[in-house]
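Following this message is one structure expressed as structure tokens.
Apart from one protein chain that is not included, each protein chain of the complex appears where it belongs.
Just so it is clear, A, B and C label the chains in written order, and each chain counts residues from 1 on its own.
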Amino acid sequence: SPAASAPKTEKVVYLINGALGDNAFYDSGQKGLDQVAKDFGVETRTLETNFDAGQYEPALQAAVNYADVIFVISYGFEDQLKEIADQYPNKIFVNLDTVVQNEKKTITSVDFVEEESAYLAGVAAALATSDASLAGTNPEKLIGAVGGDVDPVIQAFVFAYTNGAHSVDPEISVETKYLGSWDDTAKGKQAALQLYDQGADVVFQIAAAAGMGVLQAAGERGLYAIGVDTNQNDLVPGHVIASDTKDVGKAIYEVFSSIKKGTYQPGQTLSYGLASGGVDLDMSAAAPVLSSAAQAQINAVRQDIIDGKIKVELYQP
Amino acid sequence: MNIFKGLINGMIAGATPILLAALGGTYTYYAGIFNIAMEGMMLAGAFGAVLGSYFFHSWLAGLLCAILGSTLLALIFILFAVVLKTDEFITGIALNLFAVGATTYLLRQIFAVKGAFSSPEILPIPRLHLAGLEKVPVLGEILSGQNLLVYLMLAALLLSVYVIFKTRFGLRLRAAGYNAPSLDSSGVRTAVIRVWALLICGVLCGLAGAYLSLGYVTLFSENMSAGRGWISLAAVILVNGNPWGIALISLLFGFTDGLGLWLQQSLPSQFTAMVPYLATLAALYFYSMRRKRLAR
Amino acid sequence: MSVPFLAMQEILKIFPPAVVALDRVSVEFRPGEIHAVVGENGAGKSTLMKVLYGLEAANSGQIQLRGQAVQFHSPGQAIAAGIGMVHQEILLVQEYRVWENIVLGLEPAGWFGRLDERQALRSVQQKIDEFHFNLDPLARVGEISVAARQKVEILKLLYRNVAVLILDEPTAVLTPQEIPQLFAELRRLRAGGKTILFISHHLEEVLELSDRITVLRKGRQVATLETSATNQAELSRLMIGRELARPPRPAAAPPGQPVLEVEGLSYRDGAGRLRLQDLSLQVRAGEIVGVAGVEGNGQFELVNVLMGLNPPESGRLLVQGHDLTRAEILERRRRIAFVSQDRGRLGAAVRATITENALMTHHRLNPRFTRWRGWRLEARAALQFARRIETQFGVSMASPEQPFQSLSGGNQQKVILGRELLLETPFLLLDQPTRGLDVGSMEYVHELILTLRAEQRAILLISADLEELFRLSDRIVVLHRGRLVADLPAVSASLEQVGALMLEGKEHPDGPQAD
Partner (left out) sequence: MGRKLISALLGVLIALALGALIMLLQGYNPLSTYAALFSFSLLGWSPLATTLRNAVPLILTGLSASVAFASGPVNLGQPGQLLMGALFATLGGLSLDLPPLVMIPVLLLLAMLGGAFWSGLAALARHWFNMDEFITTLMLNMIADYFTYWAISYPLYDAEAFSPMTPQIHRAGWLPEFGDFNSNVLVMLAAFGALWFLFNRLTAGYEWRLTGQNGLFARLGGVNIERNYLAVMLVTGALAGLAGGLVVMAGPHRFLKGLGANYAWDGVMIAVVANNGLVGTLLYGLFFSSLQTGALGMELITAVPGEFIQVLQAVIVLVVVAGRGRLDWLLERSLARQKARERAA
């Protein structure tokens, strides 16, 4: 009977490869986890491994020793995750942001279709750079992006961002700088300043904590940036035109609810795109920057994507 | 023109923290202390700056707290290396580890965040617009409108040249490094001179840290000194403590740092990121060859 | 009598763990006297003065200045009270100019601590003129002679207006010609009312200069005497506790084949200065050749070139006919044994064990100490070797496994001598082998050197101690500014003659001149 086999769910661990404090991706997951703790009254813990590969396996081991449900962002230790999941088939593993499957097919994956929202970010950037009514913009058809690393996820972002911009004006070119760091904010700022110097009016930051430097550079120059992962529009008011959000917290909350409700099925791949609200382009702000016409145009593209009228091309490494 | 200006501004921005910390290192270098704790002092300064600015809603308080933070580290250095006579290299290494651990730990304890802390409540150190300088053709745009700390750095550079080579303290300072027993027997306690050198180094590293967290950007992130203290040390050693030489090396480093990002148009970013370190090696090469030639 | 001017009472100083350097020493000093302190190496002379000068803290006892008990925790306080010291090893900043060294610590300064260079130069020049010192205040200390440096040290104290001057072995670094000049200066100072405390080993000097003499022996104060009421024999007996009888020098056997042959050797240093110039020299088997010279005239460079630390610019070096001019150091060591003047820097790794120090060089030259084609050390053979040195050279040690630095100076030197002599090389280079040794150890080393001569080894002996040179050498060569300016048979040479050559590079100088 379902009651007898209902899995234990008292202790929940959120295990991440990086570290909290990015104001973005990891923090958004933490928000969902906190909500879970509040609404369901379960014990939660967060384990960060600070991008240190030596910590991955011990952390995973500590997590299964402690918890019943493990939400994990497993960049870099997919292998160990599979192995451990096979060893502990009765524990619930939910892998966030990538698709990982073990032999016993017990890992549920939450896949965010970041191309959809990044495409919208490209549309927004293209509209902004050619909008003469925005203060400080120049007629040059150039937009920028600052990535933390050259990795497939970031490249997927840039790929879709470029496509989105081209959908508005194929002559727009995209200049990208990579920092090789997710936390060197000074370098993030310098990269953004160089892009502005080159003539870009809008820079999309895809660099976690280092991206804070991009936003501050926009404020300093009186130009524009696009935030990432969470709504960063009010961090530098008047200069962040939109944020490409990835609601990891929402995914955590929904999956945990499904476990509680008994509708959870292990081994699935849950796709979080624009339609499900897992990713989005959030333009809300205390004082929105984009004109309402531009916002309406972006919202129309969003609807077209959700309706399937526009097919956003997925990045293939 | 814009791009050129950007590169110059980037160079100044990159050089400022390194030069400030390296000037601090000059004092300890001349005092005969092998001080590798600049990295940690800078980090403690950056943290103190954000702490002060956030809680007192004043960048000046931030600046003072930055100095307090790095001076605290200098005091620990003094306690161990000068008072207890622990090996300086070891003390430095331990202090650098301590600074990373303690700032991360405190970030979590005080602000309940990890990784980075930013908030509109943190007031940045302002830029200074000097009306007179703005009018200078071509250079005016660069000379004016820099961060207050950039001007402070210039002042610190000139002041250091004066203090080290023209004052009574400077004479004693250099004697402490050249021949400590001689200074002691002249009736000046070397230990006291070293304490002052370390305190000055603390103050300058505090300014360097403040520039990182309140000057260039306005936030604190874990380990945000990111090896700049080591580069400062390399600069000091490379030119045997000469402040002008240090200024040159710092500018070189600042320039190559920005150049690296530019070169991404033609090279993978990992290679462009190496540029500053390769430049340091090149500087070391030329310096060593020059020394070798002189020795011959 | 009224209160003494300056008195040290019941001074006890123990260096951890248990070296009793001063055993309740009490001395009084009078104003305007020259007071000599004599004693063997290690008797505690320097320690006594360091206690007075605030460099070492006594375990008990007190110091009274004009009836007031004083306690100096640093030289600064002693100087403020009018007591200054010139150290045994000269303590000056070589990179600084003369005036900078003199004013260091008491600099005239203007606004914002700016060093008032003009004022400083003026006061320094004034002192130089006042005391008739022949010095250029703008010269860099690293580039002036040792005697001049000593003047700088004395001037430094006079600049501070001290009433008491302590001079720790000031004559050790001077040539015979320079000494009277120093003494004249000291007498002038005494006439000006200064009290001078003067340390020396040399009894003639002490008898000539001082008013009163305090004798220390093994940390105890043996006597304080009026100079006029004593003589050399009494002092020597008080110092050593026995009469010192010099054994007559054994007659030399006729020397054999040339062993060391140096031909036209020149050497230029890093800065391009010619430090050795066209040196030619022969040492034959069974012969001791002494090298005399004021320090800094090329001795250091000669050692470095002979040992292969620096390549010569031109010239040849042969030992037993083998050309070693460009040979690796190890190759030289097959034929050259080397005892350096600086045990801690060149002669040993002081933190390593005695055995490890004894093994150096032997481990490469003697297959007995290794196995596996030289890859592996034979620990047992090394230990036996250390024991052999212990017995053969009378080293007193607790165990061959103890750190080298736990040995006393004399014993350290014996281990080094043992190691080098047992290399059984035909040629020995001895660079001040008795420096810092006490009289007993010095005698031992001297006898050893004479024994080696009897074994037909060739010996080149560099020494700053002219007496030692005259006592041991068969021939004396003199180094002056990197040139060999004389090669004299020891029996017919006189002390004055060699002294003049050392100073002037030629005989019969027209008068003593320091620079």
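To be clear about the criterion, contacts are C-beta pairs under 8 Å (C-beta built on N, C-alpha and C of every residue); 3 or more make two chains touch, one makes a residue touch a chain.
As the structure is a prediction and not an experimental result, all values here were calculated from the model.
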Going by the whole complex, the chain not shown touches A, B, C
With the missing chain put back, one of C:184, C:233, C:309 or C:495 would touch it. Which one? C:309
Given B:8, B:75 or B:100, the one touching the chain that is not displayed: B:100
Touch with the omitted chain, as defined above, among C:54, C:347 or C:410: C:347
Write down which of A:9, A:35 or A:55 is the residue touching the left-out chain. A:55
Contact set of chain B toward the excluded chain (per top definition): 76, 80, 84, 86-87, 89-91, 93-98, 100-102, 104-105, 108-109, 227, 230, 234, 237-238, 268, 270-271, 273-274, 277-278, 280-281, 284-285, 288-289, 291-292
Name, in rising order, the residues on chain C that touch the hidden chain in the full complex. 10, 12, 14-18, 20, 23-24, 59-60, 307, 309, 328-330, 333, 338, 340, 345-352, 356, 359-361, 363-365, 370, 374-377, 379
Tell me, which residues in chain A touch the chain that this view leaves out? 13, 17, 45, 47-48, 50-59, 61-62, 66, 75-80, 97-98, 149-153, 180, 317
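Note that only the chains that are shown with their structure count from here on.
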Just curious, how far off is chain C from chain B if you go by their C-alpha centres, in Å? 45
Would you kindly tell me how far, in whole Å, the mean C-alpha position of chain C lies from that of chain A? 75
Residues of chain A touching at least two other chains: none
Quick one: which bits of chain B touch chain A in the complex? Just the residue numbers, please. 2-3, 5-6, 9-10, 13-14, 107, 113-118, 120, 212, 216-219, 221-224, 226, 257-258, 261-262, 264, 268-270, 273
Which of the residues in chain B come into contact with chain C in the complex? 163, 166-172, 174-175, 178-179, 181-189, 294-296
Chain B-touching residues of chain A, taken from the complex the two chains share: 18-23, 26, 48, 150, 176-181, 183-191, 193-194, 196-199, 208-210, 212-213, 216, 235
